[in-house]
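Handing you a structure now.
All protein chains of the complex are present and in place, except for one that has been dropped.
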Amino acid sequence: VKVVLMCGGIGKRMTPLTKDKSLLQFSGKPLLLHQINCARNAGIDDFIIIANPENIDPIQTLLSSLQNVRISYAVQEKSLGMANALLSTASLIGKEPFILVSSNDLFTSMAYTQLLHEYQNNNFTSYITALRIQEYFPGGYLKVKSNAEIERIIEKPPKGEEPSDLINIVIHLHKEPEILFSYLSTTESTSDDIYEKTLDRMIEDGYKIKAVPYTEPWQAIKYPWHILDTMDYFAQFIKSDISPGARISNKAIIDGNVIIEDKVRVFEGAIIRGPSYIGRNSVIGNGALIRDSSIGNDCVVGYSTEIKHSYIGNGCWFHSNYIGDSVIEDDCSFGAGAITANFRLDETIISSRIDGDRINTGHDKLGAVIGRGCRIGINSSIMPGITIGANSFVGAHINLTHNLETGKMALSKSEYMILPNLWSISENKREDLMKKFKQ
Amino acid sequence: VKVVLMCGGIGKRMTPLTKDKSLLQFSGKPLLLHQINCARNAGIDDFIIIANPENIDPIQTLLSSLQNVRISYAVQEKSLGMANALLSTASLIGKEPFILVSSNDLFTSMAYTQLLHEYQNNNFTSYITALRIQEYFPGGYLKVKSNAEIERIIEKPPKGEEPSDLINIVIHLHKEPEILFSYLSTTESTSDDIYEKTLDRMIEDGYKIKAVPYTEPWQAIKYPWHILDTMDYFAQFIKSDISPGARISNKAIIDGNVIIEDKVRVFEGAIIRGPSYIGRNSVIGNGALIRDSSIGNDCVVGYSTEIKHSYIGNGCWFHSNYIGDSVIEDDCSFGAGAITANFRLDETIISSRIDGDRINTGHDKLGAVIGRGCRIGINSSIMPGITIGANSFVGAHINLTHNLETGKMALSKSEYMILPNLWSISENKREDLMKKFKQ
Partner (left out) sequence: VKVVLMCGGIGKRMTPLTKDKSLLQFSGKPLLLHQINCARNAGIDDFIIIANPENIDPIQTLLSSLQNVRISYAVQEKSLGMANALLSTASLIGKEPFILVSSNDLFTSMAYTQLLHEYQNNNFTSYITALRIQEYFPGGYLKVKSNAEIERIIEKPPKGEEPSDLINIVIHLHKEPEILFSYLSTTESTSDDIYEKTLDRMIEDGYKIKAVPYTEPWQAIKYPWHILDTMDYFAQFIKSDISPGARISNKAIIDGNVIIEDKVRVFEGAIIRGPSYIGRNSVIGNGALIRDSSIGNDCVVGYSTEIKHSYIGNGCWFHSNYIGDSVIEDDCSFGAGAITANFRLDETIISSRIDGDRINTGHDKLGAVIGRGCRIGINSSIMPGITIGANSFVGAHINLTHNLETGKMALSKSEYMILPNLWSISENKREDLMKKFKQ
């Protein structure tokens, strides 16, 4: 059984981030490698990767050194959805059973193990991983019979009308690809759900599809703030690992599970609380505090900076900042006193404008999302849920209240009056002040 | 001899604070308890408390568990001054000698001891505690004969025309309540001084009233900044006392006399300088600095925050703030970078607008006075002596230059220009920067 991993989507919903989702690093490894390893831990070593024209090269480079694994690549020329991706890869997939996986989902290898187990002990046409949920989630619910056979897939039923507590997650084993492809090629839809409609039509026609309940950790990555959730997902598995090549002051504090890579320097008084990750070559300055965060390579987290539950790319510079619940790509730098607000004064859920739509992020703590190569001036304030496009400047002393597009420069309009000043300090005053202090 | 403690005043002058003065905690105990204890230390255990409709219930609850003490309660329906308070309590007071005390004054039990001593060894109608002062103070001065008998009470004489260095403090022993009440009920005045005029009339009619000089610490509480003075008053008596239930990092520094209550957590690098008080369940974060301050229960003083000579209520949150010489009620929180200015650039005495009047606070260091349930946005600046009413928001990045009323929201109008930005970072620049740093 091979895994077909769909990495071909173009992440408009990840704006303003510029890096391909599959290549984002978590705990020091690109997401795609984590996903490949997840399958391999279940004994699978045969893969088809469906990439897009942008990410095919780096993906091939990334995976080229993997051993004892067979990987074929397909390129989906245009981002036309799952059905299109599958059909254009049909000949590569062939007639053998395969597991279709979306690279937007994170899960443990148990999902594979369960599918394989069911497939070996039953005789259904397809097996669908069904996430068992505790509270309402706007996804595709599975209506199932007592033997777990699926009767229907119901997309986003109103709250209270869910047919079960089982959500469809795209980790699907198809025993007979030819049947699937034949249905796929004859299903029509105006929206992006041809694949799901295909499964429905197969069920209607009597093919048997089984729901395989899954209860381990799961996380989707659609929007930028999901990077923080994904970071948390991988944080569960972080074990303390400090490179012998790192130079860590004995007056620094490393607390909890922290990975510190080669050539990192941690100065006196710095505090790193796990689960956290510090990439190669980065510098954590005096008294800086990092908690529940991932810091990339070549970063400088300077004096008096707190980075709290944030995902920081490579080559970023901070000093005297508070960065909370934020996602910051490579090569950004922050002037002293620049702050990301991560909590609304009214404590309500934070929304964010992505690709023209205002999206409820589901988080009451969320800072900024900043594309690569940005510069943030001193004493600037960035409001919760704001996005800043790549290669943009936020000038000094600005309160950034709206998203800033790629390649823009926001400059302060703030003015001041100039008046004469008749006051002047005397020697006495200086001595007075000093005496007061010395007391 | 019983003590009649007047707690019935409604503190307009304490705006924007919402909590009754008598219930404010100092060193972990409500002010009223301190005042009761002060009398009990002088051997008095019989009390009449004159409350108002607002504070009568919490006061009764507070005192209900006291043992070996008799307390009667009276409610002054309207805030009509001392004379009214006394007359409406006349039947409760009865005919036995009593000591009248204003809850606006703080003093040591020596004041009671002195009054009782004089009363036992002399035969005056009344005894008035007379604070001996070093420099001019705008109060009621006592003109006295050589045997300390009072000739007249002179309200606020001009500086240089004071008849003595003795100020009238309302800790008055009246041996014959009936005489006092009879005069009280026939004294008329358009202003709030019927009680003082009554004493004058008694003197004119030949009743003998003695001044009893007092030289120990004394403090009045009329305006919000007096809470800082009161905090200092009690700070003199603080002895180090760290609850065994507190968790204090051995990398934190506790210096001087500090009370730390149960379940407090103090993180690495935090510094608490005494005299200070940290209430139950509060968290002092990494590297935070607290000095000469009182922190309530359930507070979080986060990373990189300095709280200097301030009085903080319960449930307040800070991180990356400077809070100096400020009074902050319960449930307020401060965004990172929000700062209270506590010193004018021209170093002059700070004034504050209270209930419509601009009051000279007498302090050259004074920060903000903030009512309960306020939220202060990131990078906000609050000018010296400013008050903020309860349940108000100060938006991010605001320079608050005027008082903010209760239930208001101050939002930034600050604007910025958006221009194209042609700059972009190159790999080389990143390496250059890194090399510079690593040198």
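The first chain written gets the first letter, and so on, giving A and B; residue counts start at 1 in each chain.
Methods note: a contact is a pair of C-beta atoms (placed from the backbone, for glycine too) under 8 Å apart; a residue touches a chain by one contact, two chains touch by 3 or more.
None of these values were measured; they are calculated from a predicted model.
Student: Touch as defined at the start, partner being the missing chain; which of B:I128, B:A341 or B:I354 qualifies?
Tutor: B:A341
Student: Identify the residue among B:L92, B:I349 or B:M409 that touches the chain left out of the display.
Tutor: Hidden-chain contact among the options goes to B:M409.
Student: Which one, A:E96, A:D192, A:D241 or A:E268, makes contact with the chain that was left out?
Tutor: Per the contact definition at the top, the residue touching the missing chain is A:E268.
Student: For chain B, enumerate the residues touching the unshown chain of the complex.
Tutor: 253, 269, 271, 281, 283, 287, 289, 298, 300, 304, 306, 315, 317, 322, 324, 331, 337, 339, 341, 343, 345-346, 372-373, 379-381, 383, 391-393, 395, 398-401, 404, 407-414, 423, 429
Student: Take the complete complex as the reference. Which residues in chain A touch the chain that isn't displayed?
Tutor: For chain A, the residues touching the absent chain are 251, 268-269, 286-287, 302-304, 319-320, 335-337, 345-347, 375, 377-379, 393, 395-397, 412, 414-425, 430, 433-434, 437.
Heads up, the rule we're going with is that only the chains that are shown with their structure count from here on.
Student: Report the inter-centroid distance (CA atoms only) between chain A and chain B in whole Å.
Tutor: Between these chains, centre-to-centre, one finds 50 Å.
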